[in-house]
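See structure below.
One protein chain is absent from this view; the other protein chains keep their places.
We call the chains A, B and C, going by the order they appear; numbering starts again at 1 in every chain.
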């Protein structure tokens, strides 16, 4: 078992002919992911890496039966790419692209809430179910199958943790990078709930960072709803206070958002919080 | 029993100090409707017809516990009035105002679909539960309590039918004018379903007119879901064909929309269709 | 409100949609001048607010300015489905390789705008829809998101548009949707959108309908209304805020509410008569509005009897009564009149009518009674 994606997930690549899209598609295929095709407007009918390219997501879905999509297109086109995937009723959309304006994402998010799609990201490394499927840019060789679920707001810090687990012989069910943007498709709580419901996941690692209140909310959720043990790490304990201008941010978010606040909230929820990423395996 | 509104419905009037608002509020109160207050921006704190006036719907709702609202404001402000009522979580919103642009209504309707409010109208006479409540502009004295539910796309034609029923001693549970605009808040099917679920309603009268395909859809619904007998009338059998320009309308709506099409669909669904409004009582 | 082809195309061009060079002529001489200025072959096209002008001979090709003048002379003054041709559009003629259909309209069932395209555009597009509806590609548009680029690609892909034209299609479809939204249109249609001799897309014919309810916020569009070809009564009715359509019968009808007006017309027919008009005085009609309505009805020489059917809701019967009396003060009426007033303030309304003691005026209680009396009165007139 796993969450979100497994070996049967049929994956489409939006932006397959771009430099990054091509590079990571190759890595995804090598990893064993069932990549069924790609989309690049204007290049429909071509083939890359042995996969058919389509002009539109709808055409690609109809031809391949894809139920997931990974988006590698540049920021200026990524919003349209997300709407296209939502409209084509792709079940799982993973948006790797970073630099999407927050006002745009608020609208995407509102649209998502009334759709049948789940979005992971944007500005995220994607997700990986070891030895089954890799949707995004996580290096495949650092993960190994097992029963720990990993969820993270960070990109490369996720790899660090997964790598540390693997080095210590602790395998993962699925590793999910939800992305660090202020507004994104999938929250800590969404993924924690999936891990709680996944019979194979026995323990969970959650990696947060300073800013926002998502970790505090996740702590409340864990206290109220989770039976499986959770270990956390919060990055940014030594970060200087942000150069905040104006008062609106402080009014909206109150005093929270610091590493100390988040760690306190997690401890109160019974979550062990590691001092550094490589300490996580010891706490599991 | 009744649908949508009864003597316990607490009604707010948006636009209570306007000419039409004032006139009809007085009639609503005389009829026995529990009008609890009104809203006119800039006139909060005043009193009219013995009812308090508020600046905003939220303030009015908080002070009065209103759960319904009737909108009499001019077309240019009616859209904002509807959003305000939706945002204040008013359960039943009746918009009498006519002349609201269809692009605006498409947006209102999309917003409604994700709200807890029901909108009746716009461009409608509102609804009336005899001897209990009158939300809108239907003349109260033409109706009498009973067990026939009336639903209509038309305004004054509704009165004609209700009057004809009352003259023949046939009372009504609730009379609902859903309005004739291309996009509105409540459809024939919505109301038919409420009548089907209302234990006191035993028979239903449905009044349609040419244009659109709502009557055809209602016919399908009746055939599939209704156990109570329905009698219908379709206005516009002698109307000249519309001066339609362009092909898009024909492509979207196909060949339907004529009185003959609608009558055929209703007959096929087992609905008796009257030749003229005053014949309806005979068919019940 | 419908726009003429030339008005629609000028509007399209403001939204970056390519249209042929052309100008409107009101006389054969003007047509000659325009054709000369354009150079080369031109198309002379009748500007009428109705369909089917092509089959009626209202569109002709002309190779020279002289020929253009001659064709304009033939077309100007033509009657096409009751519409007199007062203007012709002189457009540079284009070589047509392909005719595409592209239109945006309101889909009331889906409660969203709908954009449609077909590779088989032209006059028979409705036939295409009947025979092979899958040849028309449809994309519903979320009114909050607007038309997205991927949807235009879905259309281009769906109609198998050559790839080198996708960029032009992107510009044209974006422009058409913006034009639709920013005009509060209920229809914005290019048919055909052609691939011309040089391989480019060109909107050679266009139609727009504007949402009457939104005209208040588009004064520049409201000004485009062409009243020159419509019956004077309809122009007067609109100015008075009335909804009026002239018909061929003999019973003048004044009713409040479109549904009731249609039902009233249906009733006169049912009892063997025939309505002279559809006339809805609308909600909340005041005395002056009613007087204007009465004047319009009486101006129709075919009218042999007048039927007033007012069911008061937002309209108050006493105001209608005063309107009738005011109008009768100004206009002498020898025709029989049947009056039915029911609903809000009906007693007061009836009292006013009764006290005025107008000759030839009878009252009626039910709609059937009123219709029968009007039909009988018209027959005996």
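Things worth noting here:
As a convention for this text, contacts are C-beta pairs under 8 Å (C-beta built on N, C-alpha and C of every residue); 3 or more make two chains touch, one makes a residue touch a chain.
Note that the structure is a prediction, hence the values are computed from the model and not measured.
Residue A:102 is the one among A:63, A:102 or A:260 that touches the chain missing from this view. When the missing chain is restored to the complex, the residue among B:57, B:70, B:133 or B:178 that touches it is B:57.
As for the chain not pictured, it touches chain B at residues 41-42, 44, 55-59, 80-81, 83-84, 87, 107, 111. Listed for chain A, the residues touching the missing chain in the whole complex are 20, 24, 27, 75-76, 96, 98-104, 106-107, 109-110, 125, 137-139, 142, 152-160, 163-164, 167, 180, 182-183, 207, 209-210, 212-213, 217, 233, 235-240, 243-254, 275-278.
Assume only the chains that are shown with their structure count from here on.
Chains B-C form the pair joined by the most contacting C-beta pairs. Chain B and chain C, compared by their mean Cα positions, are separated by 27 Å.
Chain A and chain B have Cα centroids separated by 47 Å. The distance from the centre of chain A to the centre of chain C, with each centre set as the mean of the Cα atoms, comes to 54 Å.
Contact with two or more other chains is made by no residue of chain A.
Counting only residues that touch two or more partner chains, chain C has 142, 144.
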